[in-house]
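This structure is in structure tokens; I'll ask about it shortly.
Note that one protein chain of the assembly has been removed; the remaining protein chains are unaltered in position.
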Amino acid sequence: MATVRLLPHAEASPDAQRVFEDIKRVRGVDDVNNFWKALANSPALLQGVWSQAQQAMQPGALDALTKELIHIAVSTANGCEYCIHSHTAAARAKGMTDEQHAELLAVIAMASQTNALANALQVPVDEVLKK
Amino acid sequence: MATVRLLPHAEASPDAQRVFEDIKRVRGVDDVNNFWKALANSPALLQGVWSQAQQAMQPGALDALTKELIHIAVSTANGCEYCIHSHTAAARAKGMTDEQHAELLAVIAMASQTNALANALQVPVDEVLKK
Amino acid sequence: MATVRLLPHAEASPDAQRVFEDIKRVRGVDDVNNFWKALANSPALLQGVWSQAQQAMQPGALDALTKELIHIAVSTANGCEYCIHSHTAAARAKGMTDEQHAELLAVIAMASQTNALANALQVPVDEVLKK
Amino acid sequence: MATVRLLPHAEASPDAQRVFEDIKRVRGVDDVNNFWKALANSPALLQGVWSQAQQAMQPGALDALTKELIHIAVSTANGCEYCIHSHTAAARAKGMTDEQHAELLAVIAMASQTNALANALQVPVDEVLKK
Amino acid sequence: MATVRLLPHAEASPDAQRVFEDIKRVRGVDDVNNFWKALANSPALLQGVWSQAQQAMQPGALDALTKELIHIAVSTANGCEYCIHSHTAAARAKGMTDEQHAELLAVIAMASQTNALANALQVPVDEVLKK
Partner (left out) sequence: MATVRLLPHAEASPDAQRVFEDIKRVRGVDDVNNFWKALANSPALLQGVWSQAQQAMQPGALDALTKELIHIAVSTANGCEYCIHSHTAAARAKGMTDEQHAELLAVIAMASQTNALANALQVPVDEVLKK
């Protein structure tokens, strides 16, 4: 259960409905995901997040799949169940292979372990890394 | 200050020295970073981490730069100062441009925000994402 | 499933039962929440947490609703499902409006994003902020 | 040391300079903080974050000081040194008293402890909290 | 639902099956847990994690139960539901009493609270602690 109602199209405000329509058009889907239905309780927040998501996740100097992998990495470190599911699905939809997924997991595991060790040891940053 | 002594080559055990030599050879550097000097207090841990790092970070289905970006993303979410510095430097050494860095930051920012919102709203995972 | 049994009143120790009675009296409820039934496996911990909760959450220089909002913010950053649900419900019971909830979410989202960016950039604290 | 150069006004792009001018005007300060100088390496990110910060932190259904307290709470849970310093200073500038600060700390401490206990016990969310 | 298929023995690769057999033999169980069935999608990762788990968790200078308690502590701070369940069960299987569990919880609660306070206060490390 969410901490707010998930608003279906019919119950969303006109502003929220316009964002829903935009999401469906851009993504070529029939309905928006629960995340957007939850955000629709605040049309301003819904609009802001959708707008920033489009800008941040679009291909540029990094391609769209690489951006999804980075999103999964952050979501995993933050333990966000919803985000891990939705961005793993998005990465697959953008072509992530099983081999790429396995290597992503190996890097996430490695980094998590290294983060913990560097923290526990309180390793000072090398001068050569600070330029 | 670290919570252990940073062992220079001369004070490391023969097993640790062998790992130091291997790191210097593989990376083409004159000395190993503080992280390895701190780990050298436990030669078994030093050997294990170095071995896993090589395997996890080598190019495969994902290229070496993409792996560094993922490492930075996890380290940022975990707030590991040492790791953020060392892997940002490593990514630059592997060719990360300023534009790529800026886009990495934008995705990390977006994901961090989305993680918080999905958690605060406790959004249930859509059935369509669970297959 | 919890990692311990949730103790109903009849199975709790006399000390735990006294805390249960106190919680029900102070909060004007017929039964205590699962959190307290889980803590009842350690009457000392139950007593300590209940006591500290009352002191920390009571109105003082900050009003009770503001304290609930702060509690939701911390629980969201820590990804605690139980706490997000229970303190969102508590905030509503203390008068949190939908508009206040939406603004709370916007601040949490903003802070989460800013935290990630400041970490990734390793921004040094300005001298003027350190006085 | 930051992982990017902190751009002073003279080295920032015209787009970044316009944001700097806006920050100085809105906040009534002579220079912008290091956070903005670091973000200036990506004028688009600088513009987006500044814009969202203004919207999220302005007084509305919650007053400006309450929003700063929430920001401190999230930043503390995420361990962001820069953000804790800058938003504690901002809260003081907006009138936070020592008593309010002490109570904020007590709530953050309480919530952090409760989060850990609810996680360790894996307490199931009460049905009554899920409506 | 996992983000990958949980591979039963019959669908795992020969390499993964060999690890499954080893886990069953070492632990004296009839089937492996879901964690290993998920990891089996990457036999190399499965092999690496199992190997490191055996080495890290075996009795040495610290006994096996103490190591499980430490594992629960880390998993709680990271909010890993699966790990909290599996390592609480493992600790019980290795003899953890209810009293020990209660004291573990009290230390985790104390540490979580202290971490938050030290972060919020940005307490500088005492010179005497840095030697």
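Lettered A, B, C, D and E in written order, each chain numbered from 1.
To be clear about the criterion, contacts are C-beta pairs under 8 Å (C-beta built on N, C-alpha and C of every residue); 3 or more make two chains touch, one makes a residue touch a chain.
Quick caveat: nothing in here was measured; it's all calculated off a predicted structure.
**Student:** Kindly name the visible chains that come into contact with the excluded chain.
**Tutor:** For the complete complex, the undisplayed chain touches A, B, C, D, E.
**Student:** Please give every residue of chain B in contact with the chain that is not shown.
**Tutor:** 1, 3-4, 41-42, 44-45, 48-49, 74, 78-80
**Student:** Considering the whole complex, not just the chains shown, which residues of chain A touch the missing one?
**Tutor:** 72, 76-77, 79, 81, 84-85, 104-105, 108-113, 115-117, 119-122
**Student:** Which chain C residues would touch the chain omitted from the figure, given the whole complex?
**Tutor:** Its contact residues with the unshown chain are 1, 44, 48, 52, 55, 125, 130-131.
By definition in this document, only the chains that are shown with their structure count from here on.
**Student:** Same or different for chain B and chain C, when you check if over half of the residue numbers at their contact belong to both copies?
**Tutor:** same
**Student:** Using the average of all C-alpha atoms in each chain as its centre, how far is it in Å between chain A and chain C?
**Tutor:** Centre separation, chain A to chain C: 26 Å.
**Student:** What positions in chain D touch 2 or more of the other chains?
**Tutor:** 1, 3-4, 44-45, 48-49, 52, 55, 74, 76-81, 85, 104, 108-113, 115-117, 119-122, 125, 130
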